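Worksheet for the structure shown next.
Every protein chain of the complex appears in place save one, which is left out.
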């Protein structure tokens, strides 16, 4: 897997502190990725070109994060046949992030976006790995290991909490 | 004003029973308009072409209605320099229409959509007329008359209610 | 693709009228699937066994629908390394389905569930196909065709609407 | 365009830090404007006089910002034939700004207010410019330039982000 | 108390089926009242005149019901020194009535509106009686009797329920 | 008016920083008042005794503030024939204060509570004065003066803002 | 267990169609119960007496259902040392039942109410049985059986669904 097979997109570079969690977990799984700032609103033609071509350039999964009236994941999903994972981002003036969630989640019949929790970029990366694990057996093994590690951490933390009470 | 200067767009033909109220009030004001089903999700290339060209074909105001993750008004506003009026439509499985409202209202800095009340297609038509009245004096006069008519109706209804109690 | 590679799970047989839309679209894409009623609350041991074994029996993607405090998709995702697609179902006494959405969407770091729109079972089926298209080229082709069909329908409906006004 | 053709109104001088973004973008477009503190609740007679006369004094578009039970934009729209753009302002004890949004957005049939995003004063200024561009060709050109600048910024930021990762 | 001392106002005659519950309970308490359709949006000048004069014509309490972006109670309260009781009305396209509640409840410092429950016109009538009971001792007595009657009804219903189980 | 005719109640002494705004505005209007910490939950018998007797001891209006599952105003209103004004208080773990608002506002038929805006203690004091102005002419005059002062402040602030831009 | 050890309370006899599900499941578990209509608002003195005495008359658990500003469970919990289970009831003019939920759930520190799902009277009965099972071993056995029955039903339904597809 030498090639970039995931694209991490975001509506603004100010989303990077949230979205980099997706990049980090993909690093952990040894999956190569591309990062782009693309805007459904400010640079729609660029986004259009990108989304129409991504699957022809080796990209296999797209992760797209956006906040407010968050149209980026949905418009990408409209233009690309690839599976699109959406990350609703809670902006500073936020309606608690409900605007981001509803704008990404409530897609019409025919054009799904796989929506993650608010600010859930890390889970977007894990889910991208799970999608790829359908094709790449070695990623499946890494996911199984990752889940074992999560379990071990819980056991460890329970022990420590009991010691410290 | 022989030419069509308003475009009424909707994400699905099932939105027409709501959106036709915009058409009817434009008829009332003697303003000619075009009607299109355009989808940011199902036919993005068409929408793209339409939005890029509308202002070059004599259209002066765009009204766009959509429901759920309602991206149509925002994507039109991204592509066209024209003023775009958005109508959030309450769909049958609806979250009370909050998904439609937030997806249209919470546009990012730089790309405004003038949002109307839930299912507020009639007001979209009136607001389109108010926008056009900046340029066309005869529409201004019709709006002033329309407001007088609203007032007369309230007075009439108050009288009738008092009679009937 | 003679084998069942998708599992469609639901918390109660009363969810079938919603969830069968996932089955129908998988039929459309020629993808074989299994259907199970499984409950995180009423039959947790069964669910446990199912989720631990699914990936060893040829299942590649899981779709899980549930309503209210909808734990089914999340508990499946906890137990299986497979990608899990969640469908929040709006129940009759519903809080507008917000309980279903939040219970499925807001999963903690480490355990993603790909959440669809409220009652979005059809999109769950399409997204399952998109996940599988990463591996199976013939499904990718069918998705591209499907998107063209959606576009053609919009064009057709726009024409008809214009005729009928 | 030597004359003031836009009025920027606000319910309290404490709204100015939000509302000045409308003024700044109007400056950018070379559009002259007036600023007033007007209150539907604390100085209704003044507001009444202002709104009845604005269109006779050369004002062509009104921008009104308010928070809480935000009646200012709606009452202005009731009294003036001009297009009114409403800015819901998130106050400190805020219900997340939903009170401001609903009080401005949900206007009854007959009296539209073009509602912007929460604290969306900058977009109110841009939308005012778009309304005026229907009449003034030079503003249309500036809007097209402004949209190009937004696009260039996105491209620039994408490049920089890629460099810095 | 031969004179009309309460005014029951509503934004539209379609609100009468809800608002008449206020009238009926005032009848019960032997309090005379006036009924008016007045609109902050469609007939603002009329409303203005009414509100400025009410306290000079013997009116002592005002009840005002409205729905959606419900400005009527707040604008009345801005113009009149009288206590104003607001009734949020749930309209057909409703956001569950939250728009009506927030538009009436969240009044700014200086201009209170005494807000009742959604569609709570009967309670508006009772509260008007309680306000008047500060001045008129005979109304106080009737309120005390009314509360005793409520209590007796509960006891009676509890008995009947026990019989019928 | 030498006697205390208003009671200001609160569920906890930690509510005093909010509720003292009611006391201060009553001072401004020259109205004497009592202050009590009373709890529907922690000291129900005391509350019971207080509420049953208040109207026999010269109290004419009750103001009650509470947060969370805010039962204090409603239980007082159940026990006393006096008009009760409720102030929903936004607590630190708050659901944005919606719990406080709904617990006070949505009273059943027969038992009204006049609900103020979130943290609206000042308005509770003003409304108490308006209720008392039905009986005491000198308070009516003070309210009319107060409204004039509000208006003058708006005019002053508008002037200053214009100077400072 | 010949004696009545559970009290089922409700704010109005109109709540019985919801609340009887609690009675039916208690019948299933062979637990005797009392039913009362009691109102925190309309008959507070009766409620007071009932709640102060319940634990002295053999009652061991209280179930209380109410809607709107639902104070009944909280006021009972304030007055009685017994465990109180609250059932939020969705009324016809409802805010989706959020008013009922928040009024029962958000009790202050010191006075818990064990809140069930909206209209969750059946679960209130089951939870009452679980509380009693701490003391009565035979109820524990019945609960274990009941859980087995739930599991068997899920297995049966899954089989039938598979047959019918």
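Chains: A, B, C, D, E, F and G, in written order; residue numbering restarts at 1 for each.
As a convention for this text, contacts are C-beta pairs under 8 Å (C-beta built on N, C-alpha and C of every residue); 3 or more make two chains touch, one makes a residue touch a chain.
Note that the structure is predicted; figures quoted are calculated from it, not measured.
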Residue of F:68, F:83, F:108 or F:125 touching the missing chain in the full complex: F:68
Interface residues of chain C (partner: the chain not displayed): 11-12, 39-42, 44, 48, 68-69, 71, 74-75, 77-79, 95, 98-99, 102-108, 110-111, 113
Missing-partner contacts on chain F, residue numbers: 12-13, 16, 20, 23, 35-39, 42-43, 45-46, 68-69, 93-96
Residue ranges of chain G at the interface with the undisplayed chain: 55, 60-61, 81-83, 85, 101, 105-112, 114-118, 120, 122-124, 126-127, 130-135, 140, 143-144, 146-147, 150
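Keep in mind that, in the parts below, only the chains that are shown with their structure count from here on.
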Comparison of F-G and B-E (more C-beta pairs in contact): F-G
Chain B and chain G, separation of their C-alpha mean positions in angstrom: 49
For chain A paired with chain D, centre-to-centre distance based on mean C-alpha positions, whole Å: 35
Interface hub residues of chain D, defined as touching at least two other chains: 12, 39, 42, 68-69, 95-96, 98, 105-108, 110-111, 117-118, 147, 150
